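Worksheet for the structure shown next.
Only a single protein chain was left out; the remaining protein chains are all shown in position.
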Amino acid sequence: MAVVFTQLFNGISLGSILLLIALGLAITFGLMNVINMAHGEFIMAGAYTTYVVQQAFSHYVPAALFDYYYIAAIPLSFLIGALLGFILEKTLIRFLYHRPLDSLLATWGVSLILQQAARSIFGAPNVAVTAPSWLDGGLTIAGAVFPYKRLFIIALAAVCMIALYLYLDKTAAGRKMRAVTLNRSMASSLGVSTKKVDAAAFAIGSGLAGIAGCALTILGPIGSTIGMYYIVDAFMIVILGGIGSLVGTVFGALSIGMLGTVAEFWTGASMAKVIVFAAIIAFLQFKPAGLLSARTRSLE
Amino acid sequence: MTGIKKFWGRQTIIAAVSAAALALSGCAASSALNEGEEKPAADTGGDTVKVGVLHSLSGTMAISEVSLRDAELMAIEEINADGGVLGKQIEPIVEDGASDWPTFAEKAKKLLQKDEAAAVFGGWTSASRKAMLPVFEQNNGLLWYPVQYEGMESSPNIFYTGATTNQQIVPSVTWLLENKGKSFFLIGSDYVFPRTANKEIKAQLEAEGGTLAGEEYTPLGHTDYSTLISKIKEKKPEVIYNTLNGDSNVAFFKQLKDAGITADDITVLSVSIAEEEIRGIGTDILTGHYAAWNYFQTTDTPENEKFVASYKEAYGDDRVTGDPIEAAYNAVYLWAAAVEKAGSFEVDAVKAAAGGIEFKAPGGTVTIDGDNQHTYKTARIGEIQADGQFKEVWNSGEPVKPDPYLETYPWAEGLN
Amino acid sequence: MQPILSCRDVKVSFNGFQALQGVDLTVYPQEVRFLIGPNGAGKTTLLDVICGKTKASDGEVVYRETENIRRLQEHQIVHLGITRKFQAPSIFANLTVWENLELSLKQKRSLWAVMRARLIKEDKEKMEAMLGRIGLAHQRHQQAGMLAHGQKQWLEIGMQLMQEPEILLLDEPIAGMSETERYKTGELIHEISQNCSVLIVEHDMEFVRNFSKQVTVMHEGRVLCEGTMAEIQQNEQVAEVYLGRRESAC
Partner (left out) sequence: MDKKKLGYWLFFIALFLGPLYLTEFRLALLGKFLCFALVALGICLIWGYTGILSLGHGVYFGLGAYCTAMYLKLEAAGGGLPDFMEWSGVTGIPAFWRPFANPAFALGASLLVPALLAAVLGFLTFKNRIKGVYFSLISQAVVVVFVTLFVAKQDWTGGTNGLTNFTTFLGFSLASPLVQIALYLITVLILGASFALAAALTKSRAGRVLSAVRDGENRVRFLGFNPTSYKVFVYSLSAALAGLAGTLFVLQVGLISPAMMGIIPSIEMVLWVAVGGRHSLIGAILGAVIVNSAKSFFSESYPDIWSIFLGLLFIIVVMFLPNGLVGAIESWKKSRKKSRQKGGTADAADSVVS
């Protein structure tokens, strides 16, 4: 029985990690229709930011406060991701809004450069981040252990999701963003500065990637290639969920998470990966618009 | 006909471009070079002798391989400072395999045919070695491969200075059975080394009274181990034998600890975690687990003291050494010694002279086995300490004779 | 006379919005039928349903009393002889005028047939004639994307005619045209109707008045009434929902 609970939890946990990774893409790809292949490298940037913050804390901050480095790292990762995203939007993306396939290629080039830059700055080997001690251990219920780190990531994903929802739905800036992504020319004729909104939206999406990177440091490796591990998964989640639908992205992430862990439990990790991706491809044949889609995909 | 006209008409200029591209393909393909001879032969003219250093400096494998390049360059510098080989200075030519196997083959070919390298030090993954093997055999070159691997190979054109299975895995399994428990759970990345190693381990377990609790593989780069850890918890093994590779180790150990499994509950013995990897994973989560190697930075020999000191001096105090780094360093010295003994850079002469060549390596004396071109090495098992170093808990006492095909182990009979 | 096309109780909904709420429409051979109505009345949607771009959720679209074409794909409907000109010029911008016409030839459109296709003399003559008819003889080697707006409209009409249709669906064919071009287009439409039926969505009342015989008025996804322009103008309902509103808008 404990195994069932643990597996259910593992599925949700994996889903929440995938959601964090894909949430930024849900904006830049789902709402703005930009294919940003460097999204993974923004995740990497967030992870390295966390590492740098930790190094700074261990050098300049009293040892008693060390554990709080992670609290500082989350907003900083967001800012670094957002800053990178902002620069990318201003220098590259804004010229390519009408050429999605080209933005895919150009941002792939950006991702190569960012990876090499990370290697040059931090060295080729992985760096280690020690998770704060308040995340050590786990909740034991009926023989099943629920690690605090995973609970924390689930919470973090939920908070990001809710914050994003509130921003898009309840603030003036967020509504402008929605307006622009839904109908660019209409919004601009109503006096919304589409340029500003585009830059802001892209920065927020990239910032969310930074947070995802920060979260990943407590579970996995921190190196120049971590972005590559997640980028295809992230795009698949957004497509599966349905372009332009945040709720769809949540469903997409959770269903891939659940399917992945169940398949891995019955077969093995490699076959699970094959099954998940084959299932996505097959599903999209039947429902090309994804689980939930805010827009009908225009044909031309 | 308009369509045809348009098609051809649009591209008149291309004819001119073709010529330029042709020149480019010829020239850019190989950087400034003198049109060499067709037949490669170790270039022994002049005051220097060229050797190749071929590791991944970019891509996913750069994490591990950059240090090997550093160690090899250091050994070359030391030998040069000592007067070189046969009175010639060694001139290293560094190439990037880019974590891409055809690139390894291409660069190996380039080193042999164009640079006429007398020897090439390179490779890490089995895939890169397998890709280079035919190149070295066809061009009669010499490859020095410095990483522990899965055995079952003995190319006449490769010297293996890393451990084969009977110098690392076999003794460690015996040690675990005697000291840590009978029930094994095998986990590995999904590629050739873990699968082959585990096949051997399973045969050995059967022969030596161990039991197999489980066997799992994860794709390279896999980072979510929650499900695998659930499986481990269900099977309750005493020992986890870990052949995971690279980044996966980080995720695995972090998540293993989160799941509440410590070194006291289940012993994890790894064969791919050296000092450098420990730093990337974090010592706090590794303390108390074990690794099997032939060398540790803490290995207590006078040669090692000097080796560690000069490595740190050359590349920075924060750098650490490790088994593959030492094996790469040894490779250069072993080659130089074989050349001196042969009195020639000729590949066949060097090969003939290599058998029995000894080198007082940082990890203890290593000797080339003339039969299979592997080296005698001392097997060691270390426990990971809080400072990221190993405390040696066991060694084989004397160097173990390499046996890549496990011919001297009766239980391994059905394996190949 | 047997109708060439009959729509029976055609319904379309977009995410719950009923764009067509049961439309009945009958078109006879060699008829020129105008579809008018305020914005959102469903005129373009009806054309979309007939040509297969939008699938009706209910009802029937019957061709020549025999074949229900509601579920056919766009190209299959074209094979029956129903062609469509869109509101925005939809020519192939990177092909030349000549190539655009070549693709529009009435021909076997299967992959295999097209790969072996060569321009025969007869085809060339047809294309030359069409170039003359639509006044683009001098622009034949120009990329279609470089044409003026009116020329693009004409090219597209020409492309529809090359297909020798039975039914031609036109969506605002004169939008963006000059006065003379409008007149010429009107003439052309009547000329066309010698050989096929034409169903036109048009907003320009002047044009409708000048060139219509039968007019169908749509409103909120339904057919409001049918008749000649004169009859329509007498209809109070129409005046209320359409003409009245139009006057106030002007």
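Chains: A, B and C, in written order; residue numbering restarts at 1 for each.
Rule of thumb we're sticking to: a contact is a pair of C-beta atoms (placed from the backbone, for glycine too) under 8 Å apart; a residue touches a chain by one contact, two chains touch by 3 or more.
The structure displayed is predicted, hence computed values, not measured ones.
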{"item": "Chains in view that touch the one left out, judged over the entire complex", "value": "A, B, C"}
{"item": "Candidate in contact with the missing chain, chosen from C:Q73, C:S178, C:N195 or C:Q234", "value": "C:Q73"}
{"item": "Residue, one of A:I121, A:A163 or A:V274, that touches the chain absent here", "value": "A:V274"}
{"item": "Identified contact with the non-displayed chain, of C:L95, C:A175 or C:A239", "value": "C:L95"}
{"item": "Omitted-chain contact residue, chosen from B:E106, B:D323 or B:E346", "value": "B:E106"}
{"item": "Residues of subunit C (touch criterion as defined above) contacting the omitted chain", "value": "51-53, 73-75, 78-79, 83-84, 86, 90-95, 99, 102-104, 109-111, 114-115, 117, 159, 163"}
{"item": "Footprint left on subunit A by the chain that the document does not show", "value": "33, 35, 92, 95-96, 99-106, 108-113, 115-117, 120, 228, 232, 235-236, 239, 268, 270-271, 273-274, 277-278, 280-281, 284-285, 288, 297, 299-300"}
{"item": "Subunit B, residues in touch with the chain not shown (by the definition above)", "value": "3-19, 21-22, 24-26, 28-31, 35-36, 38, 57-59, 94-96, 98-103, 105-106, 109-110, 113-114, 125-127, 130-131, 133-135, 138, 150, 152, 190-192, 195-196, 199, 217, 219-220, 415-416"}
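Definition applied: only the chains that are shown with their structure count from here on.
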{"item": "Taking each chain's C-alpha mean as its centre, the one farthest from subunit A", "value": "C"}
{"item": "Contact pairs, highest-scoring chain pair", "value": "A-B"}
{"item": "Inter-centroid spacing, subunit C versus subunit A (mean Cα positions, whole Å)", "value": "47"}
{"item": "Inter-chain centre distance, subunit A versus subunit B - centres from mean C-alpha coordinates, in Å", "value": "35"}
{"item": "Rounded Å distance between subunit B and subunit C, as computed from the means of their C-alpha atoms", "value": "71"}
{"item": "Multi-chain contact sites of subunit A, meaning residues that touch two or more partners", "value": "none"}
{"item": "Touching residues on subunit B, where the partner in the complex is subunit A", "value": "57-60, 62-64, 66-67, 190, 216-219, 221-224, 226-228, 230-231, 233-234, 246-251, 254-255, 257-260, 276-277, 279-284"}
{"item": "In the complex with subunit B, residue positions of subunit A that touch it", "value": "3, 6-7, 10, 13-14, 17, 116, 119, 124-131, 136-138, 140, 145, 147-150, 216, 218-223, 225-226, 228-229, 260-261, 264-265, 268-270, 273"}
